[in-house]
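With one protein chain withheld, the remaining protein chains of the complex are depicted in position.
Letters A, B and C mark the chains as written, and numbering starts fresh at 1 in each.
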Amino acid sequence: MAGSTFGNILKITTWGESHGKGVGVVIDGCPAGLLLSEEDIQLYLDRRKPGQSRYTTQRQESDSAQILSGVFEGKTTGTPISVAVFNQDQRSRDYSQIADCYRPGHADYTFDAKYGFRDYRGGGRSSGRETIGRVAAGAVAAKLLKQLGVTCLAYTKSIGPVKAASFDPNEILQNPVGMPDASAAKKAAEYLNACMEHKDSAGGIIECVINGLPAGIGDPVFEKLDANLAKAILSIGAVKGFEIGSGFDAAYAKGSQNNDEFYQTDDKKTAKATNHSGGVLGGISDGSQIVFRAAVKPTPSISARQKTVRTSGEPIEISICGRHDPVIVPRAVVVVEAMAALTVCDAMLLNMTATLNGVLDFYRR
Amino acid sequence: MAGSTFGNILKITTWGESHGKGVGVVIDGCPAGLLLSEEDIQLYLDRRKPGQSRYTTQRQESDSAQILSGVFEGKTTGTPISVAVFNQDQRSRDYSQIADCYRPGHADYTFDAKYGFRDYRGGGRSSGRETIGRVAAGAVAAKLLKQLGVTCLAYTKSIGPVKAASFDPNEILQNPVGMPDASAAKKAAEYLNACMEHKDSAGGIIECVINGLPAGIGDPVFEKLDANLAKAILSIGAVKGFEIGSGFDAAYAKGSQNNDEFYQTDDKKTAKATNHSGGVLGGISDGSQIVFRAAVKPTPSISARQKTVRTSGEPIEISICGRHDPVIVPRAVVVVEAMAALTVCDAMLLNMTATLNGVLDFYRR
Amino acid sequence: MAGSTFGNILKITTWGESHGKGVGVVIDGCPAGLLLSEEDIQLYLDRRKPGQSRYTTQRQESDSAQILSGVFEGKTTGTPISVAVFNQDQRSRDYSQIADCYRPGHADYTFDAKYGFRDYRGGGRSSGRETIGRVAAGAVAAKLLKQLGVTCLAYTKSIGPVKAASFDPNEILQNPVGMPDASAAKKAAEYLNACMEHKDSAGGIIECVINGLPAGIGDPVFEKLDANLAKAILSIGAVKGFEIGSGFDAAYAKGSQNNDEFYQTDDKKTAKATNHSGGVLGGISDGSQIVFRAAVKPTPSISARQKTVRTSGEPIEISICGRHDPVIVPRAVVVVEAMAALTVCDAMLLNMTATLNGVLDFYRR
Partner (left out) sequence: MAGSTFGNILKITTWGESHGKGVGVVIDGCPAGLLLSEEDIQLYLDRRKPGQSRYTTQRQESDSAQILSGVFEGKTTGTPISVAVFNQDQRSRDYSQIADCYRPGHADYTFDAKYGFRDYRGGGRSSGRETIGRVAAGAVAAKLLKQLGVTCLAYTKSIGPVKAASFDPNEILQNPVGMPDASAAKKAAEYLNACMEHKDSAGGIIECVINGLPAGIGDPVFEKLDANLAKAILSIGAVKGFEIGSGFDAAYAKGSQNNDEFYQTDDKKTAKATNHSGGVLGGISDGSQIVFRAAVKPTPSISARQKTVRTSGEPIEISICGRHDPVIVPRAVVVVEAMAALTVCDAMLLNMTATLNGVLDFYRR
C-alpha cells in the first residue's frame, strides 16, 4: 500500500533508496507566494549531511537539492514542489554480506517478510537517506511557519547516560553531537569515543520545542496535535518512544502536581503558570511552548560480532564494517525538527476552517 | 476540519458528546461475513462502563450498544456498521462552574480558543464518553483479528509508583485497577485510597501486547506500524507518552545490548532471541510479540482547590466536585486495547496488496 | 473497503439500509458557529420524501431527522453532527422474490458478486433511501454556502422526450416532476402516465446551477472542481452521465465557437461573454454560473415481465410489483443539489489555504 505520503493540506510524498539514482520529495499544497530557493532547502539538508564529524558516516555526499517544479520567479506557485537529490557516492561495493543475511536491529528481515525480496544496497528504502525528502520538505514548512511567527527547534537532550543540563541554543550547531550544553557535549563525545573503541554504538534522546504557536491548533479526537506529532516522530527510523510535556513522568505524578493552573497575563491573555501539558490540552495547542521528546535507539550497525541467520535460515556470525554513525541522534535532530514543522504547519492550515466567522472573514475580505 | 475519522481500509468515524443525546461510531470497511452481535460489542463496552468500583465515576449509564446498520442475519454485510449508545443519565446539573471557567488540565480553554465556544456539559466532545465509539469499533476489529489468530491484550502496568511485577492474564479483569498482579493491585488500591483522601488523583502506565501477528505487517516510511500505534494511542485523551519495546530505555542502551539476534526455530522459521524491538523493525512487524506502553496523566478533575481564570479572564479558585475517577488508567485499558486492535486490523487489511503474487493468488482463486 | 465517506474538509459518512433500523449521516468538519436546527434539515428531506405524488412510491415514511450531536444552543460546535432518520414503515413483506433472483438493472447481482450475500430487504444499501444521509448533509452545506453568498439549484431538465423549454425557478417545487416550466411539466406528467399504463418507467435529465461562486475555487489537476462534481453526481444511483457547460455538444463545436471571450465589467471585474465552460476553466471556477447536467436512467423496477435468473442460475420471469416510482428524476433533484452543495462547500473550505497572503491575513487578524 501507499505509505510514502504524509500530511493533509501540506502533503508530502517521498521516494528513493539509499543506493538508487537518488532520493526526493514532492511537496503538494504549499500556499502560493512563498519565497523559496534551493539554498533554503540546502541549509536544512546540510545539517544532516554525512561526513561532518567523526561521529557521522564518512560517506561523501554533497546531497545537493534541486527544485524541479512548483517555483516560478523565486516564489512557490501553489503547484507541487518537486525536490530531488541525486546520489553521487554510490561506490560499487560488495553487498553480498548484507544481501545474504538479516542484520540484527535492521529491517532486512521484515522487508523480505513483507515484499518477498528487497533492494539490499545500503538498506534500500529503510536507509537513513530516506529522510532527505523529509528534511527538504521540512525546510519549506519551516519557512512558511516563520512567516506565521512559529519556530521549531530540536536538539540532542541526551546521548547514552550523558544529559544536557543547560540550554544555550547557539551551542546546538557548534558541537558535533547537537547538544545545547557545551560541557555535556564534551562528555557525550567521550562516551561515543568509548563506544567506538568497543565496536559498539549509543542511543539518545532528542527534544524539540515549538515557539509562537497560537492556542487552538489541532483537533480534539483522532487528529490531536500530539497524536500527529507522535506519528510523525515515530515514523522516523530508530525512534522507539515519544512523550509530550511531562510525558512518562506524568504517570507517576498526582493531579495536583500535573495540572497547569491558568492565569491572566498583563496584556489580558489566558496563560498557564506551568507547562506540564507540553503545550497541548485535549489535542489542541494551549498557547504555551510545545515540548516533546523522542527516544532514539543505538545504531544497529556495529562492528562487534553478532549472531544472526542467512536468508536461507543458516546461522552466521557477522561484523558490520563500513561507514556507520556510532550514534543516530545528532543527524536525526534536523529530521525531528522537519517532521515537527510539517505537522504543525499542516495543522495550522487545517485550522483555518474551524469557525464560521473565520470562513466568512476570509471570503468577505 | 474533520478529525473524527480513523483508519484507511477499516475506517471508523465517531460522534457524540458527554451530555448530548448519545455517542456512537460508524465502522466502514469491515469485510462482509463476520458474525457480529450487539453482545460482542457490549462485552467490550462493559469493560469501560462507569460505576463498577469506587475508583470509577458513579455516573450510572448502562451504555447499551445498538447496531443500527451493516449487519444482516447475524453477519456483517460489508456496508457501514452504525453503532449508537444513547445517553441516559443526563441528570440536569448546574454547569455554571464548568461553563464559566477553564478547568486546569482540561480542554475547556483550548476548545474556546479553537471554536469560539464549547458544549461545556460534562466536557462535551472531550469527555471520556467520546471513547465509547472507539471501544465499540475495537470490539469489531478484535473479533476480526481473532479469526486471523491475532489477539490484543492491554492491562495496567503501574498506578502512581506501584508497578505490576508479575503477569497473570486472568487477574486483569479480577481487580478494580486492571493489573495482572493481584498483590500490586492491592497496593495500587491503597495508593488510590490515599489520593482520594487528599482530594487528589493518580496517573499510571498501560501496557498492551499483541500476539499472533505475522511478520510483514506495517509500512516502511510514514505508515510504520509503530507510528500508527503511537498516533492511535496518543489520540486517547490523557495519554502523554508512547513507547514500543525497550522504548525510552533504548536511548540509554548500546547497540550490542539493544539489537535482537536472529535465529532459526526448530520448525525452520526466522525468530529473534530477544525482543527489544517490541515486535517492529523498520516500521514492519517482525513476527515477535508487539509490546507497547502508554503514559496516562492523573485525572485533571480533583476536588482540591486550584487557581484558574474565568472565561472572562478574572481569577478564581475552584474545587471540582462530582463524579470523577481518581485515576483514568483502569477504564482506559480497554480503550488502548480497542485502538490497538483497530490499528493492527487496518494494517493487516492494507498489507494484502503488498506483493504481486498475493494479488494474483487472490484473483486466481 | 470504506466507501461511505465523501469530502475532505467537510467530510460526510453515511450509513443505513432501506429496511434496517434507520439511515443517517455523520457530518464532520462543519465550521463552528453555524445556526442549525432539525427544521433546516427536514426542509431538504421533505423534498425527497416518498408519497408526495402519484409519481413517487407510496411508501409512507415521515423521514423525520434527528440531530444527535454536534449542535449546542442552536449552533454547530465544530464537532461531528450526527443525523439519524429511523425507519418506520418497515411493513413485513415477503422478500422471497427479490431475495431469490437478480432484478435486471439493479445491484442485486453485483452485491452478491462482491460480498457473497446481500441484505435483500428493499434493496438494502443500494436503495434510494441511502440518499437520505446525503440530503441531510447537503442541507448543512447549503446553509453554510448561503452565508457565503452561494446557492445551488437543481431541477428536472427533461423526462423521457419532454424537455423544459422555459425557466421559472418558482415553478420547480410547484409541479410533481420538478420542472421549471409548467407547460413541459404537464406534458411530462402525461408521458409518465402512459409509461405507468404500460407497466414501464422513464429516465430524464437533471440540471443544476450554482450561483455566487467566486473565481478561484477548485484545484488544477486531480481535484478539479468539475471532476469532483462528476464523481459526486455519478455516485448517485441511476446516474449514467455527467456534463458541464456545453458538455457533449462541445465535442461537435469548433474552438472559435466554444471559447468564451473575456471582457471587463463596468465595475472592473473580469467576466466572460458566454459560458460554454459552464463556469470552470482548468478545473477552477471562473466566476460564471456553474451549470451541469446528470443523465438519469429509467427506474429499473417495472411491473412488466422481464427475464432474469435466480441466484441459483435457473432462468425465471419476474414482474416487480409494489411501491416504485415510475421515474427517479423528480426525487433525485434534491440529491443532485445536495451533492453539488457538499462538493462546492468542501472546495471553498479547501481553497482558503491557496495563497500565503490568505494564510497570513487569517492568522494576523
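Keep this in mind: a residue touches a chain if its C-beta (ideal position, glycine included) is under 8 Å from a C-beta of that chain, and two chains touch if they have at least 3 such contacts.
As the structure is a prediction and not an experimental result, all values here were calculated from the model.
Touch with the chain omitted from the figure is made, among A:Arg47, A:Lys114 or A:Lys224, by A:Lys114. From the set C:Arg48, C:His106, C:Arg129 or C:Arg331, the residue in touch with the chain omitted from the display is C:His106, counting the whole complex.
Across the entire complex, the residue among A:Thr79, A:Gln147 or A:Thr311 in touch with the chain not shown is A:Thr79.
Touch with the hidden chain on the side of chain B covers residues 8-9, 29, 31-34, 76, 78-79, 144, 147-149, 214, 220, 348-350, 352-363, 365. Where chain C meets the omitted chain, the residues involved are 1, 3-6, 8, 14, 102, 104-107, 109-111, 113-116, 125-126, 130, 158, 160-161, 195, 198, 200-205, 214-224, 226-235, 237, 240-248, 250-264, 268, 270, 273, 276-278, 280-287, 295-302, 304, 306-309, 313-315, 350-351, 353-355, 357.
Although one chain is not displayed, its contacts with chain A can still be listed: residues 1-5, 7-11, 13-17, 20-24, 26, 28-29, 32-33, 66-70, 72, 75, 77-82, 84, 114-119, 121, 124-125.
Everything that follows uses one rule, which is that only the chains that are shown with their structure count from here on.
Counting every residue number used by either copy at the chain A-chain C contact, over half are found in both chains. Here the CA centre of chain B is 38 Å from the CA centre of chain C.
Chain A and chain B have CA centres that are 26 Å apart. Taking the mean of the C-alpha atoms as each chain's centre, chain A and chain C sit 44 Å apart. In chain B, the residues that touch at least two other chains are 1, 3-5, 8, 14, 114-116, 125.
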